[in-house]
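The complex appears here without one of its protein chains, the remainder shown in place.
This part shows subunit A:
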């Protein structure tokens, strides 16, 4: 197992390097001027000389390889660089926001996994029944709804109409401290919306693979032995269906991160999603590069864990890394 992890790490390095180089090339290809973006409306009244001085201070006009080497050198010393759009060290920007995004994504993942496993399995067991048809129709409908639309609709119904949940923010706007109950109350809608928007994939997948494994020999054999329906369903059918599901979770993680960007924007949550939009609009490549690197690292780690979980769940699987 340790050998696998080490080998994966060795592969991760070139992937991360390629990603960061790709980021820089994209940045160089972008026609946007970070100094102009930084100046905002003032850019229209600023002299070219003033803009040039700011670009000079940042070194964004230096040759690309110099900029990259400088950035990579600083990175090795633990310095992620300077965010031009947030006017703060990249490390500080991320440290202040990553926690909230992780919380949002983590909670959503738990809700999606439990929800789709339960609903999908039951739908598969009663194939063609009312629940199955209802769940499938709902899944297709949700899949075709943009998540920001879902979010706005949720605010309209549950915040404005019923007044059950706040329409946005992390805490009550007048709150003097961050309390668990307050944050939880504020996260109900964003987590639910993000979970619902991500659920169709998982739900339909669980439903189909459980339905398929219900027809497999070992499940039929278990039934023939007279085992209880619930034992067969959860103990035999779901267990075999779970294996490909693990892969799906690993590959679907980036999509979840993408969805969180929209949900964070609509619910005005101060997470990484909102700040990446800001960074992209402001041509803030140090910040974008750092966020991309972190996302890549998270996805690589998730894939590693998926594979390790795979070996644990199915003794036939051996990975060579």
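Rule of thumb we're sticking to: a contact is a pair of C-beta atoms (placed from the backbone, for glycine too) under 8 Å apart; a residue touches a chain by one contact, two chains touch by 3 or more; residues count from 1.
Definition applied: contacts and distances are computed from a predicted model.
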item: Protein name as given in UniProt for the chain not displayed, "Peptide/nickel transport system substrate-binding protein", "Sarcosine oxidase subunit beta", "Probable glycine dehydrogenase (decarboxylating) subunit 2" or "Alpha-D-ribose 1-methylphosphonate 5-phosphate C-P lyase"; value: "Peptide/nickel transport system substrate-binding protein"
item: Contact with the hidden chain (one of A:46, A:103, A:138 or A:280); value: A:46
item: Option from A:91, A:115 or A:169 whose C-beta touches the chain left out; value: A:169
item: Chain not shown: contacting residue from A:150, A:232, A:246 or A:266; value: A:266
item: Residues of subunit A in contact with the chain not shown; value: 31-32, 36, 38-50, 53-54, 57-58, 82, 85-89, 93, 96-97, 152, 155-156, 159-160, 163, 166-170, 173-174, 265-271, 274-275
